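A single protein chain has been omitted from the complex, and every remaining protein chain is retained in its original position.
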Amino acid sequence: MNFWTDPIHVIYQGLMQTFTGWGMAADVAGIIINLLGIVLMITAIMVLDIFLVWIERKVVARFQDRLGPNRVGPWGIFQPFPDIIKLVLKEDITPAGADKWVFNLAPILSLASVIFLWAVVPLASRIYGVDLNVALLYLVASGSIGTLSIIMAGWSSNNKYALVGAYRMVANMVSYEVPLAASLLIPTILSGSMSLTNIVNQQAHGVWFFLVSPLGALLFLVAAIAELGRSPFDLNEGESEIVAGFHIEYTGMKFGLFYAGELLHAFTFGGFVAALFFGGWHGPWAEAYPLLGAFYFIAKAMFGYWLIMWIKYTVPRIRIDHMLAFNWKFLTPLAFALLIVTALAHRFLMDFPAWVYVPGMFLSNVLVAWATLEILRGNARRERLAAEAH
Amino acid sequence: MTAEQIIFYIATGFILVSALMVVTTRNLIHAALWLVATLFGVAVVYATLDASFLAVVQVVVYIGAIAIMFVFAVMLTKRNLLDHVPQTNANWPWAAGIAALVGAGLLYTASQLTTFGAQRPALSGDSLMNLGKALVSPDAFVLPFEAASILLLAALVGAVYLVNKR
Partner (left out) sequence: MVPLSAYLFLSAVLFSLGLYGALARKNAIAILLGVELMLNAVNINLVSFWRYGETAQMAGQVFAVIVFAVAAAEVAVGLALIINIYRRRNNINADEIDLMKW
């Protein structure tokens, strides 16, 4: 065992020897090392978050045929730092009519609900915070803390636009939690576990769950985008209708926390897409060298994040009744139908070798997609004929 | 003191203080938010009891659904109990007395248990797997589980019927 095969363990042992050498009790030293690990992890994520600002601005610029930030540093890579300095220097306003405590607590909770998620993300074979056996439910739970932070922000701002934005966001998040949870159950069924480490390990031999359940991956992506409140589901912000939604009254770094939380949330969901459907940290030599696995994981998470950005900057915002109808009349029934089909097909095919299992599962997904399209086409035709008859 | 004890006593203090705020604070939105704090503390207590599934479900169900419903209900009703009106009814001393009596009675009854000061045994098996099997196996708890699902369906229909404007 050396640093390259198990870095976290080696660092832990080294620190433990140092601390006990100073005359510290072993369990106290263990607690301190764990706290240090948490602080280090959060710091690393926040530094990554700073560069996500640059990535987001650069990618949106390319989608819109612009150059994006290109003045500060090579390719404008240091652009986030002037942004942060600007946010910190701005006046920090708490409106007179606002509920002070709730108003100031909301952005902290919003960012914290995202950082919570990184406790269960498996960065590599032996680099992860904790191997929780209910990690996927934990994902949903942290989303509900995010919902709470948004309703706190909207209510305590004492502003009509903020309240409307919060109402929309909560309607959005509460209803899209249903297809999100249903699509999270698909990898659970395929791997027989809700632990992210187990789910990633099940995809070890090149059979990524994306191949086994492409429709499930698509459903998860759509539900995740809605859960994030990104375009086309960004009714909560709706710059052209309700100005900025729930964070209209926030200035300076308090707004910055919401913004950082949103970007990091998108990247984190990209990471979950990677871990659940694209094999997580698996890749050539990743098993032997965890740091390489972490690199693969970040690269795959970036791909998921890029998909989310691609959709955000391509699709226009949809109306709120369309959004709710899309969820309850299309996405939720489809998610449950797919869940049932996946469970049945998995049960029938699980004893067969991989070259039967994978195409079989893929075909079952194609069948569900085809049936959905047929039903939608029939519906559209009936509606068109009814409209023509009038 | 081990880390587990420290976490438990912090969570206990947090739960009791925020539960006191739930029943005494004037502003109902604040009461609902204090309820969220209480429920989060209870989730931590479940985690110290090795019931990870219940801890996470507590956050999903209580904070994600029930507390949000409370906040919405408070927002949908007028603040007609203004800040100057007493928040308690005329019988509050009786209520406090009964609550204190019940609390004392519960503590007395619990202290008569033979297992009152028990230390915890080691966990046997994967409790998440056991819970899942217990919920669906016919010789365990499938009947209460199905009854709960019918109850939820009835509550869903009832709530929609009640608030539907005809």
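Before moving on, here are some points about what is shown:
Letters A and B name the chains as they come in the text, with residue numbers starting at 1 for each one.
Everything below uses one rule, namely that contacts are C-beta pairs under 8 Å (C-beta built on N, C-alpha and C of every residue); 3 or more make two chains touch, one makes a residue touch a chain.
Keep in mind it's a predicted model, so treat the numbers as computed, not measured.
Note that the absent chain touches B when the full complex is taken as a whole.
Remark: the residues of subunit B touching the chain excluded from display are 2, 4-5, 8, 12, 15-16, 19-20, 22-23, 28, 31-32, 35, 38-39, 42, 45-46, 48-51, 53-54, 57-58, 61-62, 65-66, 69-70, 73-74, 76-78, 80-81, 85-89, 91-92, 94-96, 98-100, 102-103, 106-107, 110-111, 115-125, 127, 130-131, 134-135, 140-141, 144-145, 148-149, 151-152, 154-156, 158-159, 162-163.
Keep in mind that, in the parts below, only the chains that are shown with their structure count from here on.
Across the interface of their complex, subunit A is touched by residues 2-3, 29-30, 33, 36, 52-53, 56-57, 59-60, 63-65, 67-68, 71-72, 75, 126, 128 of subunit B.
Here subunit A touches subunit B in the complex through residues 27, 31, 99, 102, 132-134, 137-138, 140-141, 143-145, 147-148, 151-152, 155, 170, 174, 177, 194, going by the rule given at the top.
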